[in-house]
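With one protein chain held back, the other chains of the complex are shown just where they sit.
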Amino acid sequence: MIPVPPPSEPATKTRRPLPAVVWPLVALAAILVVDGFISPSFFSIRLVEGRLYGSLIDIVYRGTPIALLALGMAIVIGAKGIDLSVGSVVAIAGAVMAHFIHLGFDPAVVVAATLAVGLLCGLWNGFLVAVLSIQPIIATLILMVAGRGIALMINGGRIPTFRSDFFSALSTGRIWVIPSRLFLVALVFLVLWAVLRRTAFGLFVEAVGGNASAARLAGIGTRMVTLATYGISGVCAALAGIIITGDTRSSDAVTAGMWSELDAILAVVLGGASLNGGRIFLATTLVGVLIIQSLTTSILMSGLPPEFNLVVKAVVILAVLLVQAPKVRTAVGSLVAAFRPRRTER
Amino acid sequence: LTIGFSQVGSEGDWRPAFSKDMKDEAAKRNIDLKYSDAQGKEENQLKAVRSFIAQKVDAIIIAPVVVTGWDAVLKEAKAAKIPVFLADRDVDSDPSLFVTRISADFNLEGRLAGAWLAQASKGKCDVVELQGTVGSAPALQRKKGFESVTALFPDIKIVKSQSGDFTTAGGKEVAESFIKATNGFKGICAVYAHNDNMQLGAIQAMKEAGLKPGKDVLLVSVDGVPDMFRLLAAGEANASVELKSDIGKNIYDVVEAYLKGKTDFPKWVLIPSDLHTQADAAAELAKRGLK
Amino acid sequence: MDVPARPRVVMRGITKTFPGVKALDGVDFTLAPGEIHALLGENGAGKSTLVKVLTGVLAADAGTVELDGVPIRVASPAAAQDLGINTVYQEVNLVPTLSVAENLMLERQSSRFGLISWRKTRERAEAALARLKIHVDVGRSLGSCSLAIQQLVAIARALDRDTRVLVLDEPTASLDAHEVEGLFTVLRDIRARGIAIVFITHFIDQVYAIADRITVLRNGRFAGTGTIAEVPRMRLVTLMLGKQIESHYAERPTTESIDQTGAPVIAATGLGRARWLEPIDLSVRAGEVVGLAGLLGSGRTETAKLLFGAERADKGSLVIDGVPVTLRSPGQAIRMGFGFCPEDRKHEGLILDLSVRENLILALQCRRGWWNRVGQAEQNRIAAEMIAALGIATPDAEKPVGQLSGGNQQKVILARWLAAKPRLLILDEPTRGIDIGAHAEIVGLIRRLCREGLALIVASSELEEIVAFSHRVAVLRDRRKVSEIVGADITQSTIVEAIANS
């Protein structure tokens, strides 16, 4: 038996890595810098017709529908779900909104009805997932397929147009010099943040997303939580539908919000969340939205033939993903470290 | 009489109107129409045509999504002795496999738009183009037709061209970014859109940027949907080439004549395209009972 | 130090740092062929980490490993297996969706003409299990087997292959005495064949029953080594903990705490569920501890889950505080003041990605409901309190709980329920994987909670601890309650008798 020196100080602490928020921001900044080279007027912001005008504003402005979708999606993904139906819910919401406007209802009623329909759509998804325990991708695929049919039916197979001062003001108008839809996103963000972090909801969602059976045994009503996440996503999609439909003052059931579910999911992932659930990052999700939208806007600005759009988008997204991946950074870090000592030796 | 009709989908304003006309006209003529909406996918159309064959319908009408890829199923239809008619878009199969194509000419539409613009701008114009869905036949043909005319005028140039996917929202977003990139359409004299929906979006974008559509910039597009006539009448757009949607009667006339034994059809029964401007817009609206 | 002539494994100066923790700090470890070497230490001492370095799961930051005198660098568990190092990891690390046979034979299936022959593979799997005297349907999916069976399958897998080094990280944590004895027989047999065995456990008795030598780690450092004879029990404990502990086991619990007047907190009559548990009668009063004893698969876990509403009963009735109640969900049970620590902490207990703090307040938050959030300050206070009270080894409360050592994870689950201040606590194997120091603390804790008026139901495979804290013991066999032993009659031998007879 060998006596051994007694234990001394407790386990030493090592330096913590940079917060994850940094990397999406770095990617965004890089894209913007490239834009600045492509178009020198990119960063100029001026007042036109009494509102702020410029490419940067455009990015934020155009990004709002995806931002609304992505905020809802972030919560669904936090609970280890996924919602493919948001694009179709956008279409349904647009159709409902156009229909109610044509019936001559007050804007408040129209908004309430549209959001209610969005909530209903979300609850339907939630019902399939939580109560019938259908896998989320397939459960929401059902509404994704059928939803556009429902919207088309409400529209009577046409693209109804409408005039509504309220919705034009909401979607394309401004408050002071700032586009009013930005206030809407800010409001939604704050409300969701409060719901997540000022009530127990956020913890419950993350617990369900992290380990549903453990969450149930800890007493969480996992069904209610799941239902709620999809409900929120549905309402967010309806809001996006209001913005998109109000923008063109017409409800196009076939193309409104087409493929936007993929952009929304992409934004959430670029924001640092895992599709395996367990964490919700609202703020970085918005950064993810800005990355996607600035990419789209820069391609439009650049004058590249449209057949190259997707290739460019793919390459840039891959680059952003690689920059963000911690594994890549450690690999690069060790490569750099491997080269450094040699240099100092010389 | 049972006829199978495989439609592309229900996108935009024009196509649903076309589908509706086909159905209404079929009901009028006591035709049992088997309608199938392919949602823009070729594979769905192939399934539909094969099912029509299995159902032993009397004739098949196809509005093809793409020009290629029809040989095999057309041969199957021929083997089953079911005549096939094409509506709207073309196919590049052996012409003996179908009876005839009844449609307008996309290329001609593009040329009409180009000719109008050449005349309106006196052969000198920087054009911004809003393309349809990348790779789709109407987008390709309308672009080619338009360019075949503008190529004759050295001072007409397409300075910017992007896809707005045939949608109002797409047209608006692309137009917005063009407005920004050209600093408020400085030096731009015209916007050519491959369909009216995109042009509607562009008009909204211009208004929001403080421009006067139809005055500051010439606007020409294709389709002639009711909303475009209204804008023409209001002086907010300049010209639109009409693609007629009430062509059900033309098509069924041909089909019924064929089934009654007439065989000497041209391979393309052309439906004429007209260009409408602010001058005749009001009259056209009245003619269609629109307001 | 009498290191045998040719050690099989020599690890020198192994160092491993995780963000925020130095798990291993220059640890030396020597393993001889034909010996069973017990690796001991408190929860979080670094035992599992050392083993994972040896088996290629983790790469050490510094240090060397030699196998039979040859320096090796083990890049992956697959490489370790090719070197003849077979391992049973602490958390059962098998694939729950695969069948028992597929798990046993993964990467070593019998094949014919280049294609797998499933018939032969199954036969070999059955043979491997038979050696441990386990008889299960090898076609069954592993996830549907009890934790104990899973652990036995993992052991069978490690034994099945030509082995130079066998590493067992707490293999006996979910086994009962009978199974443990079976395992030991096999271990003695393979030791005789000259195989080197590393055996990690918190059961000191088992160490002295089977091990030849002992190495102790403390706080990630080498604390000492020697043969069994050189390290008597008291010395070993001092070496591990750096202090002495007094045993609670000698004394029997007093009955004063039991509230004999009111209705029992919970009383089940004929409670059962088809294919799950035969109807059972059980009641607990405030201040009383009821032990659930039985062999593997006897139905202890089932009883606990049924009483908590985690599974719905389809027979019988439940009376809570004298009022008949139908339990529909754990949430409802929690609102009635129940708490439940499941035996399978990885799958049913913890939310591994959430922080220690968040895991700790989960049950309390559920009691309070959605709107009444536990404030940030209160969360921090509770976390700090619980970490201190149970001695949870973590650098701070924000560390994801998945990064704690096994025993500390177990403490977090316990702490979660203590924070929720329940009236009835159902514990399924609460001391699984907990070191002797903490073990004593938990037994002490159970007694204290009971004195404070809590009602407790505790299922455990360790008869010694059941005897130490139970006022009554329900003995289960074949998913049926076969007898109930009360008060002074509770001894290890009466329980064993009840299990065996009846």
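The letters A, B and C name the chains in turn, as written, and every chain counts its residues from 1.
The working rule: a contact is a pair of C-beta atoms (placed from the backbone, for glycine too) under 8 Å apart; a residue touches a chain by one contact, two chains touch by 3 or more.
Going forward, contacts and distances are computed from a predicted model.
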Can you pick, from "Sugar ABC transporter permease YjfF", "Transcriptional regulator", "Hydrogenase expression/formation protein HypD" or "Probable glycine dehydrogenase (decarboxylating) subunit 1", the UniProt protein name of the chain not displayed?
-> "Sugar ABC transporter permease YjfF"
Taking the whole complex into account, name the chains on display that the unshown chain touches.
-> A, B, C
Contact residue for the chain not shown (choose from A:G78, A:G118, A:G147 or A:G241) = A:G147
Contact with the hidden chain (one of B:S51, B:S161 or B:Q278) | B:S51
Per the definition of touch given earlier, which of C:L106, C:A130, C:M234 or C:V486 contacts the omitted chain?
-> C:L106
For chain A, residues in touch with the removed chain | 84, 128, 132-138, 141-153, 157, 253, 262, 265-266, 269, 274-276, 306-315, 317-318, 321-322, 325-328
Could you list which residues of chain B touch the chain missing from the display?
-> 4, 7, 9-10, 16, 19, 33-37, 39, 41-44, 46-48, 50-52, 54-56, 66-72, 75, 92, 133-136, 140
Residue ranges of chain C at the interface with the undisplayed chain | 55, 57, 76-78, 80-81, 87, 89, 93-99, 102-103, 106-107, 109, 111, 114-116, 118, 139, 141, 144, 157, 274-275
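Rule of thumb we're sticking to: only the chains that are shown with their structure count from here on.
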Between chain A and chain C, which partner chains are common?
-> none
When you average C-alpha coordinates per chain, which one falls nearest the overall C-alpha average? Tell me, please.
-> A
With chain centres taken as the means of their Cα atoms, state the distance from chain A to chain B in Å.
-> 35
Chain-centre distance (mean CA atoms) for chain B and chain C, in whole Å, is 71
Going by the contact rule at the top, pick out the chain C residues touching chain A in the complex.
-> 1, 17, 19-23, 218-226, 230-231, 242, 308, 310, 329-331, 333-335, 340, 342, 347-354, 358, 361-363, 365-374, 395, 416
In the complex, chain A touches chain C at residues 1-4, 6-7, 10-14, 16-17, 198-201, 203-204, 206-207, 210-211, 213-221, 278-279
Write out the stretch or stretches of chain B touching chain A in their complex.
-> 9-13, 16-17, 19-20, 131, 134, 160-163, 165-170, 172-174, 176-178, 180-181, 183-184, 197, 200-201, 204, 208-210, 227
